[in-house]
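Sharing a structure here in structure tokens format.
With one protein chain withheld, the remaining protein chains of the complex are depicted in position.
Showing chain A:
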Amino acid sequence: MKYRFLPYILLLPVFTMIVVIVFIPLITTIIYSFQSYQLTNPDAQATFIGLENYTNLLQDGRFISSLITSLIYILGSVIGMLILGLLTAQIANQAFKGRSLFRASILLPWAVAPVVAAQSWKFMFETDFGVINYVLEGIGLIERNIPWLVSSDHAMLSVIITNVWKTTPLLTLIIVSGLQTVSKELYESSDIDGAGPLKKYYYITLPLIRPFIAMGLIFTTLQTINVIDIIYVMTGGGPGESTEIFTLYNYKVFFQYLDFGLGGAMAVIGVVMVGILIFFYTRSMNKQYN
């Protein structure tokens, strides 16, 4: 039976929403990026200024440093998430008593709002009455309280830890679903060959779950960039600009400095970078099949 228009009618509502809320604003953002458009002056008219916003950005040291900060934040988070995620997934994939309780504990950080996670960790990272310094001092690892969030040496590490805690569950669950596709027989045949568990993991498991890891990293990396909540609440980008990632700076340009032109140019660059990121991950994922 042929339905000529029916599929499109069924899709119409969702795509109308996407067009109105995302596409049109995206095109508008691109237009802003070529304009001088500041909301600080209510009578100001948006005027076309060509590439000036872009050239201004390239000369803006704060923008460049926000890109570097983002890179450190993403790299640190990805390393942390991979270690914690692979380990957790390995455990969650075993059959043992109380596994569903274990899985429930994995979901807890996912369910907690990023803002709440940020406030909880901010409290734990407090210099004088935070529990982290209290414990580290108690077991003799440090002698003086570490000013986690108020020194630019430690703030980045603090927000990375918080982000890893909050975001790893998603990666873990995707890796677990990958582990479930690995057939048991592969392991049994290598048992006979006498391969150790680490060797087996490296040569058998990892290559097979690689596409899942790549997919999981796309989602968690984008979440890391997109969810400015954690840094916004914990440090506001500070101290100085030591934790000001690119998306947080973009937010400030839009809604604190009210410069929609410059912010638009940042957003356009952001979209391009996200595209490159996805391309990079999907390519590393596809390598496996070639």
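FYI, a residue touches a chain if its C-beta (ideal position, glycine included) is under 8 Å from a C-beta of that chain, and two chains touch if they have at least 3 such contacts; residues count from 1.
To be clear about the criterion, contacts and distances are computed from a predicted model.
Taken from the listed names "Histidine--tRNA ligase", "Carbohydrate ABC transporter membrane protein 2, CUT1 family", "Bicarbonate transport system permease protein CmpB" or "ATP-grasp ribosomal peptide maturase", the protein name that UniProt assigns to the chain not shown is "Carbohydrate ABC transporter membrane protein 2, CUT1 family".
Considering the full assembly, A:I106 is the residue among A:L57, A:M81 or A:I106 that touches the omitted chain.
Within the full complex, the residue among A:F48, A:F123 or A:Y203 touching the omitted chain is A:F123. The missing chain lies against chain A, touching residues 1, 3, 6-8, 10-11, 13-15, 17-18, 20-22, 24-26, 28-29, 32, 84, 87-88, 91, 94-96, 100, 102-121, 123-124, 128-129, 131, 134, 165, 169-170, 173-174, 176-178, 181, 188, 211-212, 215, 218-219, 222, 225-229, 232-233, 247, 250-251, 254-255, 260, 263-264, 267-268, 270-271, 274, 278.
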